[in-house]
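Heads up, one of the protein chains got dropped from this complex, but the rest are sitting where they should.
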Amino acid sequence: MTTDVSAISAAALSPNASSGDARSQHRSFRLGDALLGLVCRGSAAIIALMLGALVLVLLTSAMPAIKQFGLGFLVSSEWRVNELERPVKDAAGHVVMEEGEVVMETIKPAFGALPVIYGTAVSSLIALVVAVPLSLGAALFLVRVAPTLRLAGPLSFLIEFLAAIPSLAYGIWGLFVLAPFLQSRVGPAIQATLENVPGLRWLFYETVTIAGKAVERPIPITGRDMLCGSLVLAIMILPIVTSVSRDVLKAVPRTQIEGTLALGATWWQSCVAMLRYGRSGLFGAVMLGLARAAGETMAITMVIGNNNQINPSPFAPAQTMASLLANEFAEASEGLHQASLLYVALVLLVMSLLFNIIARRLVVGRASPAGH
Amino acid sequence: MTATMTQPHPRPEGRPDSRPDIALRAPAATPRGTPASPYPIIDAIKRGETPTPRIHDSVHAESAILTVNNFQLWYGQTKALHGITMPIAKDKVTALIGPSGCGKSTLLRSVNRLNDLIEGVRVEGSIDLHGNSVYARGVDVIGLRKRLGMVFQKPNPFPMSIFENVVYALRIAGERNKKTLAEACEKALRQAALWDEVKDRLKASAMGLSGGQQQRLCIARAIVSEPEVLLLDEPCSALDPIATLRIEELIHEISSRYTVLIVTHNMQQAARVSDYTAFMYLGRLVEYGRTADLFQIPQLRETEDYVTGRFG
Partner (left out) sequence: MASARFETRRLTSDAMFVVCTACAIVIVTLLLLVSGYLVWIGAGAINLSFFRDIPTGDVANPGGMRHAIEGTVILLALAAAVGVPLGVAAGVYLSEYRHEWLFAGPLRFIADVLTGVPSIVVGILGYELFVVPVARWTSNSVSFSGYAGAAALAFIMIPIVARTTEEMLRLVPRTYREGSLALGASKAQTVLRVVLPSAFGSISTGIMLALARVAGETAPLLFTALGSRLLTRDPSEPFPSLTLQIYTYATGPYPEQKKLAWAGILVLLAILFVVNLLIRLVAARHASTRLGKS
């Protein structure tokens, strides 16, 4: 019965066209819709597949290292790519001799991500500490002051453009301008001022074990160190943090500001009210900067010195997860070394995805209701 | 197991059951201190009932092109249309009036099934075009919409040239012949009383037209494929008085060729342009008859007071 109705309805509803004509058109519409649906759904599915492939490939390739080291990988600071032969020592630290021969032991390659996690965390944090206050101040200027001076347009363009500059450019600037400057001027100046301040010796000296003895030696100031890496990162994330903060502050309803001003608040007090209103969005901007800094590769590889160690001094070279990958992945032999690098990549992925997700939740979740 | 589950929880002492609560709430539920309203039908509707609409005999005397049969519509959980039954006269102008939220636009958008696009919409009953339900299974919705032109509240020309706007319906139907398109364009624009104003700039963007011109363009676009019914959803609500007047004249002119169903919140407009008027309230049809009758000798007090602006 139902099919009867449908059979006549198409033709009956279009009395001007002959029924055969209506049918063929009908079919071509259906075909067009089906095709578009197929193409769009297919492309959408590819996006899902991309994430799936990313996680799956990293997981399977990193599996040997995951199996070998487990979560201990994250807290171990050993990074020995090659097998090592060394004399066995007894409890007193003497080399063990047997039949006139030094007894040797073979130490297997070992991998731990703690130094690079430390490097990533510290360099990103220093970058944030430097960049965030500057960015917030500038964002307030852009929202509250620049429009009255007709500067908002040009300044916004400038900042957007600077946010688009590739990290390679910042890296080269850091390598050829900032690092030499730090090495020749800033480093020595700081050292001269602070070297004799008690309790700050660790800034300029490190203790290493050479031939079984602890030796204190000065850290050579090369300019390519944690400090330089962090500063380059800070400069790199300035534009993005500034522009997102600006958007968040712009989305604060006018009534909020006018309300505080009507109550007799000063300029700064109304700014504080603004910052407080947009705080979760601003936190999102900071997280976005953090994600940028943590995942940044080229610039940091060029200026951080690339030394896989944990040294509290900002004048010591360091290594981040991304720079470790950039430096070692191409040369890594297949096997545990490569698997360990992939493990690092996986940690880096998870970390920056977390930062990104939190950032997006905060920025989007806040800005959209306030945007209207 | 079931027995224990269905067993009522032991009540706290002093409240043996919930009847006292009801007793307390009961007075608040009835209108407090309001005198009996002069609108028994409106009151019944507000209580959720669906009173039988007053449909004048004159309506049934016309031959109907569209018939709405006990049509009901839900947006998710909310029922927006309650059992609407009304015929729409062929080659006449029928106006739907009523306060906002009365469902007049919803009813209009149900005719060409534009409500299908909204998530969670569910319908019951039927709307018949030429006696065939537009909601029957397997209906070619696209073919249906080709037979029903629609003009929206706000002018919505596409961001393309005036010419391309007018012939859009023909293009999507596969018409490629330039001469046919040009002729159809001119004819539609003439019918929409826009030809003289735009004939020299057909290639210009439709976005450059004034609001009133844009709306007439939308009418031209709707009638280019000679639809059987023209659905107008408050077509003048975004226009200034002069542009409104031109559109009303236009509706009057094209009503000789097309069946027009127009939603309006403007009583004068309904009185000026329509042959029949239906008064709706909260998703129900209240009264439906010849426009002159409805405005001058309505059968219900509610209608009379609404069209004279005393209520609503």
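Letters A and B mark the chains in the order given here, with residues in each chain numbered from 1 onward.
Here is the rule we use: a contact is a pair of C-beta atoms (placed from the backbone, for glycine too) under 8 Å apart; a residue touches a chain by one contact, two chains touch by 3 or more.
Quick caveat, the model's predicted, so the values are computed rather than measured.
Visitor: For the full complex, which residue in A:Ala113, A:Ala146, A:Leu203 or A:Ile304 touches the chain that was left out?
Guide: A:Ala146
Visitor: For the chain left off this view, which of A:Leu158, A:Leu194, A:Val208 or A:Ala262 is in contact with it?
Guide: A:Leu158
Visitor: Considering the complete complex, identify which of A:Ile219, A:Val248, A:Ala285 or A:Met302 is in touch with the unshown chain.
Guide: Per the contact definition at the top, the residue touching the missing chain is A:Met302.
Visitor: Considering the complete complex, identify which of B:Pro53, B:Gly143, B:Gly212 or B:Pro235 is in touch with the unshown chain.
Guide: Hidden-chain contact among the options goes to B:Gly143.
Visitor: Counting contacts across the full complex, list the positions on subunit B that touch the omitted chain.
Guide: Subunit B touches the chain not shown through residues 112, 114, 117, 119, 142-150, 152, 154, 156, 158-160, 168-169, 171-173, 205, 207-208, 218, 221-222, 225, 231.
Visitor: Under the stated touch rule, tell me which residues of subunit A contact the chain that is not displayed.
Guide: Interface residues of subunit A facing the absent chain: 29-30, 32-33, 35-37, 39-44, 46-48, 50-51, 53-54, 57-58, 61, 133-138, 140-142, 144-146, 155, 157-162, 164-173, 175-177, 235, 238-239, 242, 266-269, 271, 291, 294-298, 302, 322, 325-326, 329-330, 341-342, 345, 348-349, 352-353, 355-357, 360.
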